[in-house]
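Yeah, one chain of the complex is gone here, protein chain that is, but the others are all in their spots.
After this line comes chain A, so read on.
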Amino acid sequence: MSDADSPHDPGVPNDEIPDDEFEPVDVFPESELDLRSGADDCYKCSTCDTNCPVAEVDDEFPGPKFQGPEQWRLKRKDDADIDPSIMDCSNCMRCDDACPSDVPLSQMHNEARAEYVEEGMSKLSVEYWRNRILANYRKGAWLGSKFPRLTNTLANNGPLRKLGEKLFGLTAEREFPAFATQTFREWWAERGGAQVQSEDKRVAYFHGCYANYNTPEVAKAMVRTFEHFGYEIVVPEQGCSGTPMFANGMLDDARRDAETNISSFSELIDEGYDVICSCTSCSMALRQEYPELFTIEGTADVAAHTYEALEYLRIHEDLRGALGDAEIDGDGEDLAYHAPCHARNQGLDRQAVELFRDLDGVGVEDVGDSCSGISGTYGWKAEKYEKSMAIGEEMFEEMEEAEGQTGMTECPTCAMQMEHGSGYEIRHPLEVLEAALVEG
């Protein structure tokens, strides 16, 4: 670093940072960010606390205002003791959305959690390794998908699950999601990659882990729908988006995968591609968390060119027109739609409802603005399971009262929770879109 280097993200030139944008610097050791100045924006109104789903069901949880601006403001350079309650934050990020004053709450939480895991959690504890494995779901999924049938049988063997809870703190209440017998990437290779070539309509697909290993039908729906609209698709080398790693305070793991992703996708952006995600937490990571937490070259570019799949089509195509002419087979199927918290933060919480309103053959009912409660790996932890279900209760009730017996959401873990709490089959909006436009 030369004397002239500024302390902020080298990817962003000095004069392009607006004056009022909060900008952290490296003060604390090993590139931990100094977020104390983020507390300047907080005037303590407590709107974040009243919107926090964990605080609502857990009186012991001090809430996002404490975890964020208050805890940071009380910090001195040499202090290392982050309160353990940071591990009870589910990283739903609703506080970001609730804050009227742009306090970088989830960024503060992510940094504090990473610091707590680094300084306060024993690297020999079961909790650490349980969290580490959950956070690195992709590694396990890679292995499991080599022998999908065997893994699926073992993972949902009752006594084995009980043992998993006892030894490892994984709740025995949930059924493991099944691995697909063919991953999305295997399918993509088998079909010979892109079937549409285009000079000006090009997207790079960030499928994430779940659509690759568990629900390739969602990824396939994305491919078929985008090709239907004439897009050339590439599926580049990629790792995990980092979402489960942020939520478990494993920022080093997340940085490693972010480096792969940013290098992969920023090259494609230079060639005219935009980045498309089918999971709203993945798009959230690329858009918000990467720029907040990492200073990898190309981060700002990737953040600016990343979109959720439906969002992108709504911007660039006449989706309503196309759907107005389409219809879905079946007799007026009703879908109980839940907007994931991370979709909400990207302003996407109404898109599925608005989009399918005019589609014949399907009805969409919004089941309200509560959090599903699973928050990725959170609801899989034995000690968090009850809390997770208590948070989800409101959504379960709304689903129960909804007309349909099928659910819909963009987020794979929200889908698990919806299925777990209601017994409904859960679909992804892309699958509905594919059914209406491509198959229909």
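Following the convention adopted for this analysis, contacts are C-beta pairs under 8 Å (C-beta built on N, C-alpha and C of every residue); 3 or more make two chains touch, one makes a residue touch a chain; residues count from 1.
We take it that contacts and distances are computed from a predicted model.
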{"item": "Listed names \"Glycerol-3-phosphate dehydrogenase\", \"Chemotaxis protein CheC\", \"Response regulator\" or \"ABC transporter permease\", with the criterion being the UniProt name of the chain not displayed", "value": "\"Glycerol-3-phosphate dehydrogenase\""}
{"item": "Hidden-chain contact residue, picked from the options A:37, A:198, A:263 or A:405", "value": "A:37"}
{"item": "Contact partner of the left-out chain, one of A:82, A:135, A:240 or A:416", "value": "A:82"}
{"item": "Interface residues of chain A (partner: the chain not displayed)", "value": "1-4, 6-7, 19-20, 25-27, 34, 36-37, 39-45, 62, 65-66, 70-79, 81-85, 101"}
